[in-house]
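Missing here: one protein chain of the complex. Every other protein chain is in place.
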Amino acid sequence: MIMAPAGAKRNILERLDAGEIVIGDGGFVFALEKRGYVKAGPWTPEAAVEHPEAVRQLHREFLRAGSNVMQTFTFYASDDKLENRGNAQRFTGAQINEAACDLARESEDEVKGIFKRQLDVFVKKNVDFMIAEYFEHVEEAEWAVQVLKTSGKPVCASLCIGPDGDLNGVSPGDCAVRLVKAGANIVGINCHFDPMTCVKTVKMMKEGVERAGLKAHYMVQPLAYHTPDCNCQGFIDLPEFPFGLEPRILTRWDMHKYAREAFNVGIRFIGGCCGFEPYHIRAVAEELATERGYLPAASEKHGNWGAGLEMHTKPWVRARARRDYWEKLKPASGRPKCPSMSTPDSWGVTKGHADLMQHKEATSQEELKPLFEKAKASN
Amino acid sequence: MIMAPAGAKRNILERLDAGEIVIGDGGFVFALEKRGYVKAGPWTPEAAVEHPEAVRQLHREFLRAGSNVMQTFTFYASDDKLENRGNAQRFTGAQINEAACDLARESEDEVKGIFKRQLDVFVKKNVDFMIAEYFEHVEEAEWAVQVLKTSGKPVCASLCIGPDGDLNGVSPGDCAVRLVKAGANIVGINCHFDPMTCVKTVKMMKEGVERAGLKAHYMVQPLAYHTPDCNCQGFIDLPEFPFGLEPRILTRWDMHKYAREAFNVGIRFIGGCCGFEPYHIRAVAEELATERGYLPAASEKHGNWGAGLEMHTKPWVRARARRDYWEKLKPASGRPKCPSMSTPDSWGVTKGHADLMQHKEATSQEELKPLFEKAKASN
Amino acid sequence: MIMAPAGAKRNILERLDAGEIVIGDGGFVFALEKRGYVKAGPWTPEAAVEHPEAVRQLHREFLRAGSNVMQTFTFYASDDKLENRGNAQRFTGAQINEAACDLARESEDEVKGIFKRQLDVFVKKNVDFMIAEYFEHVEEAEWAVQVLKTSGKPVCASLCIGPDGDLNGVSPGDCAVRLVKAGANIVGINCHFDPMTCVKTVKMMKEGVERAGLKAHYMVQPLAYHTPDCNCQGFIDLPEFPFGLEPRILTRWDMHKYAREAFNVGIRFIGGCCGFEPYHIRAVAEELATERGYLPAASEKHGNWGAGLEMHTKPWVRARARRDYWEKLKPASGRPKCPSMSTPDSWGVTKGHADLMQHKEATSQEELKPLFEKAKASN
Partner (left out) sequence: MIMAPAGAKRNILERLDAGEIVIGDGGFVFALEKRGYVKAGPWTPEAAVEHPEAVRQLHREFLRAGSNVMQTFTFYASDDKLENRGNAQRFTGAQINEAACDLARESEDEVKGIFKRQLDVFVKKNVDFMIAEYFEHVEEAEWAVQVLKTSGKPVCASLCIGPDGDLNGVSPGDCAVRLVKAGANIVGINCHFDPMTCVKTVKMMKEGVERAGLKAHYMVQPLAYHTPDCNCQGFIDLPEFPFGLEPRILTRWDMHKYAREAFNVGIRFIGGCCGFEPYHIRAVAEELATERGYLPAASEKHGNWGAGLEMHTKPWVRARARRDYWEKLKPASGRPKCPSMSTPDSWGVTKGHADLMQHKEATSQEELKPLFEKAKASN
């Protein structure tokens, strides 16, 4: 899929098999929401149609920052200029859930049927590989892998779970084994948790796969937010989601640690999800520059470990132009009236409960009122 | 200057005189650094030449978010499509300092001479008004105003000081009086401090101007970072500057408070500086939508006070779709090992000291070594 | 042991069997260190001999606060006035270790021999029951229980471990089963972790005992410090130990939550260890006043849930005279330059390592120097 011109370059599996590091991109919806093109809540991806120049600019920035995978924001976002760099198509658990919802949750077969019809379109567009991602229940991911395998393309399967396993309590190791047996070539974790938590979870997946005598490649695409206070359902339950997450944003130096740890654990497809900006991906690429043999284009605008500060007028700012300084920095929040951690919401309801059915329309004011009352009482 | 087509629309003074609110844009260098186009340290603005599409896209996003001033990133960044929206030219204290440096600090007259030659170019391009900004010493700002007045355009003068006054200890009120007497039409504060601190400082400027029986308009373009721990020299002395400021980034709700407070104090030119992203400007525009009579374009992708969450599947997330929730939220940092405040650096050296002369080239390793030693000892 | 005069009152097991709640006291060495009578580091208990009035006063305060167990600070501290209230004798893991050390760790039998000779003295003094406490390895606690059982008195066995189990990785449940099988009547946790962590660990012990079809009573005597950042070796490894723990001290309201949770889990011997002051024990006694049927003497100087504030002159202070207020309060540290959590020390060395042998004399300056170097490098 990467740097494609078909015959000329190797596909993603050939590259991973050869020991290369593949750097993913960041999450588009969060970045485009901040740029004014996506609505939080429905998170609808119509920006690709309405404002293609904004989507294209973000693709450019991630590529310049070192990504060598371009995940389509939506199918229609693919764009001639970008086409020959290869790209991957995502299929999310949310889509499957929506399909299930349309069908009143009738049956596995029907869900797969709908899903298959979507796939046909993407196959025609000749994407380089398929990613089934953002699943909280491993069996839904298995269905997706089974369908995607029919395309003949390499298939990645990525869950949005933490070390405690999926929402039915299946451990990361067992989840990974099931996905590999279903046919996934690359398995891993995306979204919902911070980088170190995701890397830890992928490590557990890898150990499970190896214990089972199987083989796979591993991917990780975490949040760019620190989430030590999450429960098993991830950052959506944090009170700050989605409009108060700023104090949790990782610095570029946090990203260096993440990239190194992911590499050490044996992960070779290393990217990002919600919260990642181009400079976060650049930090990943810079940390792994020696292993990859090159720096990304955007590093021409970024001194190594703060080296650009060597020209600053104040000597104490020049003294920050060193790795040791930034590695040890414990950055202050500037918010003395705020805590370090929150208590996740989650009103004792778990997935599958009737209260959690997808609504087609915005909740009415009458429906919202008891929610507001309950929320106030629980604060 | 705003929405210009010359005769058709009123200039900035006419608008402010009529009681309109003018919304500025955000700081370009910080935003473009994160997108991979500007180098922190030298902060050189060559992106306008090298990657005009990136600069243009950021202009688009700020305009879409509600800015009705477009401050040129550099002269050459001005772009046909944007030209007829009007724009403002910035002249910074740093430029004046550099000029002074070139001349070995010879004399006020020579500094003004160099400055005048730059001005001539901008006048030809017919910008709508001039902003002299980022001055730590009021007399430098006075010189700038005197030169800019010769253009016949409206002149803004903006200092990067806090409530303690300029680096010679001249109070905000006295600074403002001197700038107005020098001919500034609009006076205010930009950069160096967080929004509430800047608003407080402009309030002191306004009180000074009124006590002196003078009249002016007021502007504010603060950081998008919380900086309660700054000393009088601002955020550059914070240990997190410039690569560890993430935990300090304001949320959109912080911006609502800022916009309201700025309006209440009587400021009518309300914008942003380093750290502002388009969604921050949108929040300013949304807070003042009633007073201005319209919402910005980007609000079509942003429910009022989180209203977009009304469609979320989880009831506790739907319960966040209300103003009360976001106004009271004290967002956690997710960083329990980090403090809330830092101790600013500043090795007992102040502006004008020989150690602070601008270097033309990067500091050599021999020069840096003693700095690193000193920095380690002082930690 | 409680409220003793032999025939007149029931012993501790009879009381626990009858469903009574027994409230322990707090840790003496930490409290007396702050009062100026005990030296931190060696933590030597000579205060009982040198300043018996100070020890006696602290006993009085804990009894007044609601304790109905008086644990001898040392044997010699027992005092005529207090004698007829009954008391318990503690045998600590540290004592056993010291014995082991004296014997150059020769054998289990010899350790038990020394221990037995100490016991004989206490039996003569007719204490009401024996507590073997502060063990990090379950087998040492088993030896202690076996010896203490020969006294014919009720025996408590208390470990200083957390949910991860003892330092050899034996789970809390398995530890508890082994102690009960060795003859302990009451098993539980003391020291090393904060109240909620200790309660959680005792809960795991109880589940283990019940799964094994055994029966026991449960005790808990935690720290009065919040320790969410501890690793398995407890608060000694926190950088704040022992002279910087102040910001972690629990409020009286935290103690209410602890007492309620301990009660709900089924623990009936509820006390405290290092950091507990008399008012902390009083809070435990007040929380459980309904269940116990009476308030402690010291409650005459303490309004229920802040009721004493009803007489304050300021109305906003009077408004704090309510349970709801104190239950929800998230108390600020007043230390914006400090973090919420620390990283525990522990230089990769675990118990049993030669570096950890008890020294008879203070470490020499030559021995300390490399430690200081290492410590600085690891910061």
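Observations on the model:
Note that the chains are named A, B and C in the order they appear, and that numbering of residues resets to 1 at the start of each chain.
Throughout what follows, a contact is a pair of C-beta atoms (placed from the backbone, for glycine too) under 8 Å apart; a residue touches a chain by one contact, two chains touch by 3 or more.
Predicted model only: the values in this text are computed from it and were never measured.
Listed residues C:D25, C:D128, C:D166 or C:D194: the one in touch with the omitted chain is C:D194. Screening C:D128, C:D237 or C:E261 for touch with the missing chain picks out C:D237.
Hidden from this view is one chain, which touches chain B at 330, 332, 336-337, 339-341. Contacts to the hidden chain, counted on chain C, fall at residues 33-42, 53-54, 57, 60-61, 64-65, 194, 225-229, 236-253, 277-279, 282, 297-298, 301-303, 306-322, 324-326, 329-342, 345-347, 349, 355-359, 361-363, 367-368, 371-372, 374-375.
In the full complex, chain A touches the hidden chain at residues 228-229, 336-343.
We adopt the following convention: only the chains that are shown with their structure count from here on.
Ranked by how close its C-alpha mean sits to the mean of all protein C-alpha atoms, the top chain is A. The angle needed to superpose chain B on chain C by their Cα atoms is 180 degrees, rounded to the nearest 5. Of all residue numbers used where chain A meets chain C, over half belong to both copies. The two sides are thus made of the same residues.
Rounded to whole angstrom units, the spacing between the C-alpha centres of chain A and chain B is 33. Rounded to a whole number, the gap between the C-alpha centres of chain B and chain C is 56 angstrom.
In chain C, the positions touching at least two other chains are 336-337, 339-341.
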